[in-house]
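The complex is shown incomplete by one protein chain, all other protein chains being positioned as in the whole.
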Amino acid sequence: MSFLKAFQYKRRNSLIHRLDPRSKFLLSLVLMTFSIVFIDIRVLIAILTLQLFLIGLARALKEWVYSLRGLIFFIIIIFITQLLFGGTLFMGIVLSIRLIVLSSSMSWFFLSSTPEDIGRAMSSARFPIELTFSFVMAIRFIPVIYNEFQSIYDAQRSRGLELEKGGFRTKVRNLMPILIPLLVGTIRRTYEIADAMEVRAFGASPKRTSYKLLKFKKGDYFLCLVSAILASAIIYLKIFLGLE
Amino acid sequence: MVEITVENLFFKYPDAEKYALKNINFTIKEGESIAILGENGAGKTTLAKNLNGLLKPTKGSVKIDGVDTRNLSVAKIARKIGFVCHNPDHQFFAETVEEEIKFGLKNFGFTENEIEKSLLDVLKTFGLEEYRHKSPFQLSGGEKKRLAIASIIVWRPELLILDEPTIGMDYAQRLNIQNVLKNLVSEGKSIIVITHDVDFAVSLCRRAIVLSGGEIVGDGCLRKLLSNPEVIEKASLRKPFLIELEEEIGFSVIDEDFDSISESLIRVFDKCHS
Partner (left out) sequence: MNAVDFRNVSFRYAGSEKEALANINLKIEEGESVLITGPSGCGKSTIAKIIMGLIPHSYTGEFSGEAYVFGMNILENPVSNIATKCGIVFQNPENQLFTFSVEDDVAFGPENLALPPEEIRKRVDESLKLVGIEHLRYSSPNNLSGGEQQKAAIASILSMYPSLIVFDEPTSMLDPSSSINLIQSIFRLKEELEKKGGRLTLIIIEHRIGLLLDHVSRIIVISDGRIVLDGEPLSVLYESFKKKIPINIPPILQIYFRIKDRCGLEKPPKNLKELFSYLREASSEKHG
């Protein structure tokens, strides 16, 4: 579960946190494109380095390491499929790095932007309100699930559920009294939150205002410039150099 | 029997800038009844979670019967130290009230017979018989609170920690829980009650640990601490009714029993004139 932490907003006083979510999103998108378009290991490593730099600036390296733990499962799958379908070990490594780059480009963005700000950015870009809100709700749910997990986990341990000891199989079996209530609890929380939003007049007026106005600052223009340069790099590398 | 020793305990939440607990030292022996008091955000809940191992000290140590909580699993501790958290919703997961109560007993390996007997016992004690087959989530606020307490008390831990047990309880329920807890103490078990309800605390607990801003500002006889204006001011407390009454009439009142209090008042005032 701690893997979710890598995608959950954390309030920090950092350069990155202060940036406008729109500029951050743009850069995120460009970085993601790299991981989708290229499988050249040099490119991927270069992008990963840039990402680590950004995550470091956002003071979130610890959370990023958490996210790696969650990815291990998928990386194992990558290696298994590579071996089964006659790929090479090298290819497995490349694909794994690619996955890490993909996940990092999202993690960097979500770690440093509140769902409220993302919602504000989407409305200012004139996305339909339904879409904006479904999206914001979806991100809001990451911490909801995480907290639900934490409290159920604590409550069950406090009632004698042994989770810290035992072999792998006992551990998995003992996880059931946590996973089932987690599912049920998350659904229940969904309704509770929907009620809590409605009693605060959500949906009463077709228009919503925002008390914080998003404003582009110097840093944001700089980020856009970086994004533009990187985007041209994609085109240059792909089309003119024909990199894989 | 269980003994807890807290030594130079400091605790900081991972995302926080400040320590939630600072330099906490005390010991708890068997058969004690302790109230943890203090203003909102004083660190009471945080301290309770450090005592049952849900949180581990950032610095210093918490030892249970001489063993550091860092070396014990929460489940192991739970057999001896039961913890009822303030939000009952956090611990419910079963389909019925009955299953909810049985969960702990099963984990601790009680036999079928014992389980059935204990179940019926607590259902009765907490007035939950009619809800036995209902979902815990479909109870009212006060009913949930009672179920939460019932589902821990059922395995009779040596020490029971209750976070705000009287929330949402009416007069009769509050009295009932007070009696249940008193009985536990008279059987030699220990209780720790975290509460803002000073009237409840005074008729139940002998000792108080008063927290303010993450530090202990008072540890000792509850009645003495709650008569001390300085402590009351510091931890946003209130003088309990019983103590006010004692100070006015000049003799001690043990229990919040209004019939006998009223009678003695009448006697006192009659005596003045006869």
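As written, the chain order gives the labels A and B, with residue 1 at the start of each chain.
Criterion: a contact is a pair of C-beta atoms (placed from the backbone, for glycine too) under 8 Å apart; a residue touches a chain by one contact, two chains touch by 3 or more.
Bear in mind that the values here come from a model prediction, so they are computed numbers and not experimental data.
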Touching the absent chain when the full complex is considered, from B:L9, B:I28, B:L184 or B:V198: B:V198
Residues from subunit A at the interface with the omitted partner, ascending: 9, 11, 114-116, 140, 143-144, 147, 189, 191-205, 207-213
Touching residues on subunit B - with respect to the absent chain: 13, 15-16, 38-41, 45, 86-87, 89, 134-135, 138-143, 146, 163-164, 167-174, 196, 198-199, 235-238, 241, 244-245, 248-249, 256, 258-259, 261-262, 265-266, 269-270, 272-274
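The criterion applied here is as follows: only the chains that are shown with their structure count from here on.
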Geometric centre distance via CA averages, subunit B-subunit A, whole Å: 40
Sites on subunit B touched by subunit A in the complex: 15, 49, 52, 54, 73-76, 78-79, 82-83, 85, 87, 90-93, 103-104, 107-108, 137, 151-152, 155
Contact footprint of subunit B on subunit A as seen in their complex: 10-11, 151-152, 154-165, 177, 180-181, 184-185, 188
